[in-house]
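Only one protein chain is missing; all other protein chains are in place.
Presenting subunit A:
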Amino acid sequence: VCIHRVRSCSSIRFIKSKYVCVFDKSALKFSHQQRLFRTSPVSCGQIVQFKLSDIGEGITEVTVKEWYVKEGDSVSQFDSICEVQSDKASVTITSRYDGIIRKLHYSIDDIAFVGKPLVDIEIDASKGVAPEEDVVETPPMSHEEHTHQEIKGHKTLATPAVRRLAMENNIKLSEVVGTGKDNRILKEDILNYLAKQTGAILPPSPKAEMVSPVRRTEAVPAAPKDKAHKIPVPVSRPIAFSGKDKTEPVTGFQKAMVKTMSAALKIPHFGYSDEVDLTQLVQLREELKPLAEIRGVKLSFMPFFIKAASLGLLQYPILNASLDENCQNVTYKASHNIGVAMDTEQGLIVPNVKNVQVCSVFDIAVELNRLQSLGSAGQLGTSDLTGGTFTLSNIGTIGGTYAKPVILPPEVAIGALGKIQVLPRFNGKGEVFKAKIMNVSWSADHRIIDGATMARFSNLWKSYLESPASMLLDLK
């Protein structure tokens, strides 16, 4: 006698109506495991009061400190239920049953008593079978194999409920790939294994199945039955992917970025890019690096870029300005507080070097070192992060050539620096030489900055960096 049982799997959201009609209501009487199809677990199991077991050392009461489950959650045997504390000992209480949590007897900080009920768990009437309805439709096959499960090799992890399900369907656990914790075999794994076996029994899923790159099992082609159809329909799901979308609120650094960038939308950006030949600067830095090290400071290229920018801003002060909310007034800022975009573990942060117009390249290097170490320690203060008037973003340390940076309000301009590449260029004599080239991409507020201004500023900045000696002439 073949018993038809309705299958519902947690990953299938609906079952086609014609499928359900196959299901003869009279068959309900035959199997005690029959249930009407519903989307929530049906309450027809037995409620067991799981008592708090003996902690040891004669302890009779503990304080409940944290719940790992809530009412309605399903638990497997050995899953953690809660954390309790007694006299400097923290105890993890694990479940003895598979089932659904129906009641928590205590709230956080309540005193719980040894020997008294801790939680109520609803377990199935037929012990060992999982309470969610997932009974499988098997094609009428005669199974000569005995039902005793042989487990090859090392011990396979699976809860008793899962083992029983496997046994009922004549599945060898050793052949199933476990996707749970510690490669534990879950109900879903058994069902997916069955799907492979029975092929077209599963109604085609409306969503395309994702193939997980990590769990690579044997790729299962479409079941042989499909060969009869004229149009090959990809039916099988070779690899079990049990990932779920995760939604989290936007907080912290991300929230800050959302706010800043949303405000930046109001600014009509235009871009201007160029390449800078840093061959001479690279050499200069090599000479100066050991000198800076003696003074205990790490010298990168940024101090030069920052100082050159400040010298440029002296000639084109509109780039160091701020437009008010109503676009009525432009404020030319006296201080050149040049921001440096920094990538930290938590996200993007932009501290600024104050008053670059009166700082030497070395002063800037010292300050950058300070900001960098504070930034990586997560200890930058509000004064470091506010008051910026112009920003440089050295994305080239990570990579890239051209970029389209977003202006950080209330500023009106920003520059993104690409990586330094060694490229062939022609010199004055028409010879090819190895040049150290870096690309710069500027963005500016087109309400008050025009292309010509940006271009001239960029040319000036570029000339300072291409022949660093010229910076000496204009240094204040």
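Here are some notes:
One rule holds in what follows: a contact is a pair of C-beta atoms (placed from the backbone, for glycine too) under 8 Å apart; a residue touches a chain by one contact, two chains touch by 3 or more; residues count from 1.
Please note the rule applied: contacts and distances are computed from a predicted model.
The chain not displayed here is annotated in its UniProt record as "Lipoyl amidotransferase LIPT1, mitochondrial", chosen from "Glutamate decarboxylase", "Large ribosomal subunit protein uL18m", "Lipoyl amidotransferase LIPT1, mitochondrial" or "Trafficking protein particle complex subunit 6B".
Considering A:78, A:113 or A:362, the position touching the chain not shown turns out to be A:78 (whole complex). Note on the undisplayed chain: of the listed residues A:89, A:111, A:422 or A:455, the one touching it is A:89. Considering the whole complex, the residue from A:116, A:255 or A:447 that touches the absent chain is A:255. Within the complete assembly, residues 55-57, 65-66, 78, 83, 85-92, 94, 108-109, 154-155, 157, 182-183, 249, 251-253, 255-257, 259-260, 263, 322, 324-325, 331, 346-347, 349, 377-383, 385-386, 408-410 of subunit A touch the chain that is not shown.
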